[in-house]
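Here the complex is missing a single protein chain, while all its other protein chains stay put.
This part shows chain A:
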Amino acid sequence: MNTPRVNSELIGNFKGKTVRIVGRVLSSMEDGTTILESSDGGQVKVKLTSTNGFQQDLYVEVIGKVESDMSIIESSTVEFGDAMDIDSYNKMVLLSLQFPDLF
């Protein structure tokens, strides 16, 4: 059972499930609440548990569970650096849902 890749628009389809989302850090507070701008331009709230916070403008991939309020409880994160072709990534997310058996 794979962890699907999502963006802010698709997250609503995976409530209660574990997903993978890539985004640019817009803000990161001390209490672990982080807002990401996901690959489709929308915003997603993430509650961090494995780390304290991120630098602004960093691209990260968060794996976590989707709450009913569409926020994510993070279980692990990978940092992608500060430059990324997020548009192409978003297209890939859409393709990955269109062709789930390839991913």
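The rule is simple: contacts are C-beta pairs under 8 Å (C-beta built on N, C-alpha and C of every residue); 3 or more make two chains touch, one makes a residue touch a chain; residues count from 1.
Here is the rule we use: contacts and distances are computed from a predicted model.
Participant: When you check the chain that is not on display against UniProt, which of "Succinate dehydrogenase cytochrome b560 subunit", "Replication protein A subunit", "Sperm-associated antigen 1-like" or "Mitochondrial inner membrane protease subunit" does it turn out to be?
Facilitator: UniProt lists the chain left out of the view as "Replication protein A subunit".
Participant: Write down which of A:M29, A:V78 or A:L95 is the residue touching the left-out chain.
Facilitator: Once the missing chain is taken into account, the touching residue is A:L95.
Participant: Which chain A residues touch the hidden chain?
Facilitator: With respect to the unshown chain, the touching residues of chain A are 10, 12-13, 15, 68, 85, 88, 91-92, 95.
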